[in-house]
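These notes are about the structure you will find just below.
With one protein chain withheld, the remaining protein chains of the complex are depicted in position.
A and B are the chain letters, set down in written order, and residue numbers restart from 1 in every chain.
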Amino acid sequence: MWQARLSYLLRRFAHGLPIVLAIVVVNFFLVRLAPGDAATVLAGEAGAATAQYMEQIRTQFGLDQPLYVQFLSYMKNILVFDMGYSFRHGRTVASLIFERLWATLLLMGTAMAISTGLGVLLGALAARYDRKPLGFAIVLFAIVSYATPLFWVGLMLIIVFALNLGWFPTSGIATIGADTSGLGYVLDVAHHLVLPALTLSFFYMALYTRLMRASMLETLRMDFVTTARAKGVAEGRVVRRHVLRNAILPVLTMAGVQVSGMLGGSVIVESVFGWPGLGLLAFESLAARDLNLLLGIFFLSSLLVVATNALIDLAYTLVDPRIEFAARSKRNV
Amino acid sequence: MALRTLTRRSWLGLTGAAAVALLAAPGVHATETPRHGGTLIITTTPEPSLITNALSSAPTTAEVATKIFDGLLEYDMDLEPVPSLATSWEVSDDGKAVTFHLREGVRWHDGKPFTSADVQFSLLRVVKEYHPRGPGNLGPITAIDTPDEHTAVVRLAHPYPPMMRELSSLEAPIVPRHVYEGTDYRNNPAVNEPVGTGPFRFVSWEKGNYIELARNEDYWREGRPYLDKLIFRFIADSATRAAAIESGEVHVATFGTINPVEMRRLEGLDNVEIAAGGYEALAPMMLLELNNKQPPLDDKRVRQAIAYALDREFIVDNIWYGFGKPAVGPISSVHEGAGLYTEEGVRRYDVEDRIERANALLDEAGHPRGSDGMRFTIIHDPAPFGEDWRRMGEYIKQALKRVGIGVEIRNRDYPTYVRQVHNEYDFNMTSSWYVGMADPTLGVQRQYWSKNINADVAFNNTARYSNPEADRLWEAAQVEMDPAKRATLFHDLQRILTEDSPNIWLMEMGLVAVQNSKVEDLITSPLGVRGGLYDTWLDQ
Partner (left out) sequence: MSDGRTRAWRRFLRNPGAMLGALILAGVVALAAAAPFLYPEGPFEMVGRPYAPPLSEFLLGSDMLGRDIAAGIAHGARISLLVGCVATLVIVLLGTLIGSLAGYFGGRVDSALMRVTEFFQTIPSFIGAIVLVAILQPSLASVIGAIAIVSWAPLARLVRGEVISVRNREYVQSCVALGMGDARIILVQILPNVISTVVVAASLMVATAILFESGLSFLGLGDPNIMTWGFMIGAGRAAMRTAWWMVTIPGIAILLTVLAINLVGDGLNEALNPRLKQL
């Protein structure tokens, strides 16, 4: 069984590869064709844009080469994860990205866990107590959350929980200058993580709640549930054994699709909370026209999306082993 | 409650109070003995791209680098020179040679001794050539002799009194020759891991997060600095920065990191105060730069009309929340004490009937109102420095609409803005600010001198203003040794410039920092937070 899974997983990755390549190609040309290159950026920041200095920078970074030469060398390098040099930061793009990557993964991972976890729970409760006050309250909460802009949620949480109540820090990923290590550091990061992760999960939690509720209600009406009930299986057991397991599938699928959306949300959340991850880096590099860095982030986030989609597919098969790998992969094309 | 502090009258009151505080010598309230230890956390924005200010005039670069590097001199609150790496100095009778006696026993952070060769190298080979203001400021230096390890003689092409006001660590930091010589300075790794002689040494730079400096145990000022660590923290969002100050996570926020309205709110809290003063040596001036070479702003009358149409008090009060005062002309009133500033005979644009005058000038210039009440439309590029600048653009748009000038606002990212406006002159009107520095020759001249029209160098005479008479006066002031005659030259310049109105001066900016109350002696020099902070301590 696991070989089948592995080969399926490999096939999924192979399928994603052309997409990733296409993203690299499109981004490269899109961003290069925009006016203003790294030389004008650096010169502008240094306050001196002498023609000589600009020429020096262009030669140094190969910006004086024809576009296709730049492109070929970019493609060649990207195969070995060499994503070039960030002009703005004076470092390699790869080192910058990998330094920031874990922060974004941590934020998104936590947000995803919170949103799917709470979403499934709330959705299940709402279905169980359909047309009762609790169910109605959950639906209302989900509908309102679903319509609330992310940045607004972040700002409100900062005011209430960081400033007025003082329960959480306002920004950053760890207390600066605290020099903690080991468990202390982990707890410190966890403390800083709460508000941004909650903010990011808010919208998705609403989405999953709605999805879970609908899916639960539908499953509850299905024949095998009725059969189980008729056989005298206790209601709690019916829900746990039969309904939840089936109802959870659409949520999982949706969670996979939402990874790319969450990356976008992380731009806003990271900038509101000063969370030093990829989203913030992308926004900054955009404002500074740090093109290589921007390309690198895109490359990596598309890899991330492709990889997560494949993993979610795998998880799907774990939850519901009856799904045939071949059939699934065909449907996904 | 909070609202009350925001009424206009109370802002004016606050501005007045700030002005009074300026007169008192900072630091006098600190009656307690300074204590050693602690970590001071400063937030600033944007994160600098390099932290060696000999190579860049970017404000945040200087904020970090001035802790790591020393200059030959420092300045007291009257902008008079006091010793730093130079212990004493003499000016020759002809004014063309200045001898600096250097401090002995000073060591670089890497342990090597500091000598006159470092001074020669820094001023002549690095600052003069690479600092964006270097060619202008240190231009008259022809050579630096080093008769011995602790003497440096600066040779000048002509007498150049302003030089003595620009040898601080902000404008002319002394860098180690042994680290840089023979390398490509800008790509030397030391640019981002600098070695200096200053009160703090570089420890680490976590990009996107913070820069950490630690106490230089070997600092030549006995017992200084007081702080163990100095951390510059970078937080992307301004509301978050304000919150970090409020919660005490961050101790100091430099001007521009927190919106002025939030500064006023934070000021009302028990644990936060505004650090008054600390920008006098910068004499910062906010202005609109106009494209003097392109219609319709090539017409003096149109430029004057715009100058009349804007209400500077509204701008100071409602956009900058009183952190500044309305400007009259190109030279800041900070220079009033030295006699260089005047209001006599200058054209005033804050007159009672300014709107009528603006309309009359526009009619006269041949721009009648059309059927929709508008005369013509220009493009305004707000400086890409933040939200407040955009707000000011929105105000300007509405204010000019009242005299029949349509304004279309164009927001650009920083690099595009620099290229379009300052390198390609593809603009009508942009907001900006310049540092007038401790002497108008150093900071103001470059904005209006026709020889400083240079598309390659951003943030210079972007208006491309050119007036032979003004050029003559600037050049005379450069070499004039008699203070009274020099003052007259500057007074004449103020009259000519306000009449020609090449730019529109809006506000003398108050670049004050916000600080936690437990930070003591933050501002002890006219450079404020851009000083060495070796006197600063934490009351814990």
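Going forward, a contact is a pair of C-beta atoms (placed from the backbone, for glycine too) under 8 Å apart; a residue touches a chain by one contact, two chains touch by 3 or more.
In this text the structure is predicted, and so the values were computed from the model without any measurement.
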In the full complex, the chain left out is in contact with A, B
Checked against the full complex, the residue among B:53, B:259 or B:423 that touches the missing chain is B:259
Cross-chain touch to the chain not pictured, restricted to B:143, B:157, B:203 or B:409, is B:409
The listed residue (B:102, B:152, B:239 or B:340) that touches the chain absent from the view is B:239
Of the candidates B:150, B:251, B:391 or B:486, the residue in contact with the absent chain is B:391
Note that chain A touches the chain not displayed via residues 16, 18-20, 22-23, 26, 30-31, 34, 143-144, 146-152, 155, 159, 210-211, 214-215, 218, 250, 257, 260-261, 263-265, 267-268, 271, 279, 282-283, 286-287, 294, 298, 301-302, 305-306, 333
Chain B positions in touch with the non-displayed chain are 2-3, 6, 238-239, 259, 261-262, 264-265, 318-319, 382, 387, 390-391, 393-395, 397-398, 408-413, 416
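In this text, only the chains that are shown with their structure count from here on.
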Distance in whole angstrom between the CA centres of chain A and chain B is 41
Touching chain B in the complex, chain A uses residues 35-36, 40-51, 60, 88-91, 96, 99-100, 155, 158, 162-163, 166, 169-173, 175-177, 270-274, 276, 280-281, 283-284, 286-289
In their shared complex, chain A is touched by residues of chain B numbered 39, 41, 46, 49-50, 55-58, 132-133, 187, 191-192, 207-210, 212, 229, 231, 233-237, 239-241, 243-244, 246-247, 249, 413-416, 418-419, 422-423, 456-459
